[in-house]
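Some chains have been omitted; the remaining ones sit where they do in the full complex.
Chain lettering (A and B) follows the sequence in which the chains are written, and residue indices restart at 1 in each chain.
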Amino acid sequence: MANIPKNTRVGKHAVIEEGVKIGENVIIGHNTVILKGTQIGNNVEIGSNCVLGIQPGSNKRMRKISQNYNQLIIKNNTKIGNIVSIYLGTLISENVFIGDHASIRENVSVEEGTVIGRAAIVELNSRIGKNCTIQTLVYITGDTIIEDNVFIGPCVSMSNDKYMGAREYTLIGPYIKQEAKIGNNASLLPGITIGKRTIVGSGAVVTKDIGDDEVFAGVPARRMKS
Amino acid sequence: MANIPKNTRVGKHAVIEEGVKIGENVIIGHNTVILKGTQIGNNVEIGSNCVLGIQPGSNKRMRKISQNYNQLIIKNNTKIGNIVSIYLGTLISENVFIGDHASIRENVSVEEGTVIGRAAIVELNSRIGKNCTIQTLVYITGDTIIEDNVFIGPCVSMSNDKYMGAREYTLIGPYIKQEAKIGNNASLLPGITIGKRTIVGSGAVVTKDIGDDEVFAGVPARRMKS
């Protein structure tokens, strides 16, 4: 077991592997698993039945793991819900909130004050800025960049593979600029850029780049009359 | 540990906090966590690795928790799957079925005989009537009202925030009247009403109120020729 500070509250049957670092005033739920390499700051709350510090794996048809990751860093004052999974190689900054059933993969950074919704999934190699709202069941594909103060509505879907596995291709997710707002259940295609303060309507399918300060909706997404 | 009736079957490593109430002939799976304030009726079955009776939390960018909730009530003959999370402040009525990986937040009521699908998510302050079918991966946003005998197809998405976090706004989800049927992966906008027995097609985006006995489809949803 790890060296656990006296003011940590650890739930029953929690498993904390050797080498885990835990700050002051941390609360860890029941049955939660914290694997080696995880570093937890001060005043962090973690729910029950989570798995933190997962080592990436793959099979022969998936992309190779490019490197070994050996740290998951969770900074001060962050709250993590129940039944959450987070990988090694990832940084969860201060004052972040991660909802129940969410999953965050390796080589991801989530910056200060951002909310990751319930059952949202963040794939590998993605960056999420400060004070973003990523709502419930959002799918953030691999290799995505989200700047600060972005709002992504529930069930938004993204992809990063233009050829859907048919060709060799450098995977690239969407690039969403600051203060953009994406309506619920919209679909974003690989590599598209969404400009600053731009609004994308619910259920829209964004197939090409959109500039700053636009309002787009529909399938495929088109500029709305103003 | 709680006072557990003799005819309760409790799985290994289950955690049942002090003050939990459990009826007759209850089955609780392995590694399931039942937190204080949870009240379980008779003949209830609960799977493994669940977390029940969660206290709501938030960060500074989320809406304030309006009150303390101290009870989760699960009534007789209800079945709860595996890896499910349910909050305090919620009522799950009799003969309800809740699928694996589902999550239900605080101040929700799910009435008699309703099925909540696998990995479906029900946000706070929502009411779901009797004998509804809420299918897999449905997202029921906060402040939603669903009357009796409603069918919501898989992956339907809802939102409750017209301004996507940009303005102060009273959050309001959809209002879905009795016997309405919503096709899979449809998107419902904040505050819209869907009339009695109305059918919404798969993938439709419902942007305004629809009356009773209508059939709507498309993006945005329009009346279908009859």
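The working rule: a contact is a pair of C-beta atoms (placed from the backbone, for glycine too) under 8 Å apart; a residue touches a chain by one contact, two chains touch by 3 or more.
Bear in mind that the values here come from a model prediction, so they are computed numbers and not experimental data.
In this structure file the full complex is assembled from 3 copies of one chain, 2 of which are shown.
Throughout what follows, only the chains that are shown with their structure count from here on.
Chain centres here are Cα averages; for subunit A and subunit B they lie 24 Å apart. Partner subunit B is touched in their complex by these residues of subunit A: 11-13, 29-31, 45, 47-49, 79, 81-83, 95-97, 100-101, 113, 115, 118-119, 131, 133, 136-137, 151, 153-155, 181-185, 199, 201-203, 218-219. Subunit B contributes residues 13, 15, 31, 33, 35, 49-51, 54, 57-62, 83, 85, 101, 103, 119, 121, 123, 137, 139, 141, 155, 157-159, 161, 164-166, 185, 187, 189, 203, 205, 207, 219 to its touches with subunit A in the complex.
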